[in-house]
Every structure is written in C-alpha cells, then in structure tokens.
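So that we are looking at the same thing, I have put the structure below in structure tokens.
As you look at this complex, bear in mind that one protein chain is not there, while each of the others sits in place.
Coming up: chain A.
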Amino acid sequence: MNQTDPSLPALPRQLYPLGDAAVVVQFGDVISPATHAAIRAFGAHLAQHPFAGLRECVPAFTTLTVYYDPWLVSDGGRHPPYETVAAALRERLAAVGPPAATASAGLVEIPVCYGGAWGPDLAFVARYTGLSAAEVIARHAAPEYLVHMIGFAPGFPYLGGLDARLATPRLAQPRPRVPAGTVGIAGPQTGVYSLPTPGGWQLIGRTPLRLFDAAWAAPSLLHAGQHLRFVPISAAEYAHTQQHDY
C-alpha cells in the first residue's frame, strides 16, 4: 500500500480476529497523523455508539483493537459472536464521519541522557545506521514527536516522527528487565519505558522523569495526541533532575 494522502479521510480498512474475544480494525499500514486521526475518530464514535458486549478499545499506530464479551455479543449464544461484532463494526465504520481536527495537547519536553550506562545500544544503533553516536542523538532529539498511543506498559508512549535513518531492528531476544525511563528504538518507532519491564527495543538513553505513578490523579504523564521533544542532558544534569523530581 502507498503512503496515504493525509488530506484523504478514507483509509483502507480491514477487520480480522485476535483470538475469540477481540477483533482488530486496521486502517492502512503506515504511521501517519492522518491514520492517527482516523483511529481516534473511530474510537470516539464507538465510545458514543457502543454495541452490546463491547468491552474496550485499544488504539495503536494503524489499528484499533476492539475487545468484546462473546456471551453478551451473541445474546447468550443466539448469534455467532465474531460475525455479530464484525457486522456492528462495519455499520459504524460506514457511519463515522471524517476525523475532526484535534486540538494540539501541547508540547512536552523529555530530558534524556543518551548513551553510556543509560543507553547501552547507542553504539549498535550508530553502527547499524552508519551514523556517529552524536548524529544519532542529534537526529533523535530533533523532531517534534506525536504521541500515537499509550501502550505496552502503563504510561509507555508510542511516538511517531522518528527520523527514518534511525530505524533499527528489535533485539533477537528481549531483555528480561529494562529500567524505567529508558528511551528505545524498534524499527521506525521510538518510545520510553515507563516501568521496569522486559523489552526488546534498542536502548539509547534514559530520562529521569517519571512517566507513570499509580498515586497520581491521572497516572500517566503523557496522553495520545500530545507532542513531545527529547532534550539531551548530561549525566550531571540527569543526577540533578533526579534529585529534584523525587
């Protein structure tokens, strides 16, 4: 499929099951602000016009995964669950209007100490891309990224806008534990680990900011639709920020 013109609201859309209690609605297959807008618009439409048995929706770069309760959807087994959900989704896809322009949710700055112990894969990314480590950092810190979704772990932002030169494959085996705040690259994606979790991304730096805290009123620092920029800081600044933020 070709890059979809952002001015065209109609992206190619496809439905397929994810197991026996979820269905994926795929909107094209490229990361773009237009895809992001279409997915958010459809998610909002579904929230306003839910079908019986809709559990929740999980947006991603090009997909909205819709979880459902097969018992409620099928009215206790009177109808085939998947077909019933697919029909309800097709009906709503036909009814949803073009995505409205969403107001920007502001620019967030994320300080990052690149390389060293904070970014053990910076050298690999440099080698893989044929750039110097300094160029990797400069290119990673240049763009204004769009937060496409929060996923993987609580508060983990998936960002669009990575310099295509920085795309690097995931690790063959995920690490058992990646520390919170670690900034990673996986293919054309970049993001920040919000909690210590296993992870297969290439790790290039770390932020001292906390991205998720269950004690906060809104436990995630970032939200879909926000823009953010990474600001390189030194190890000394990292330590300083940490002292002030905790």
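Everything below uses one rule, namely that contacts are C-beta pairs under 8 Å (C-beta built on N, C-alpha and C of every residue); 3 or more make two chains touch, one makes a residue touch a chain; residues count from 1.
Assume contacts and distances are computed from a predicted model.
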Choices "Phosphoribosylformylglycinamidine synthase subunit PurS", "FAD-binding oxidoreductase", "KipI antagonist" or "Cytochrome c-type biogenesis protein" - which one is the UniProt name of the chain not shown: "KipI antagonist"
Based on the whole complex, identify which of A:P50, A:P70 or A:P179 touches the chain you can't see. A:P70
Across the whole complex, the chain not displayed is touched by chain A residues 16-22, 24, 29, 31, 55-63, 65, 67, 70-71, 74, 76-77, 80-82, 149-156, 158, 167, 169-174, 176, 186-189, 194-198, 200, 212, 214, 219-220, 224
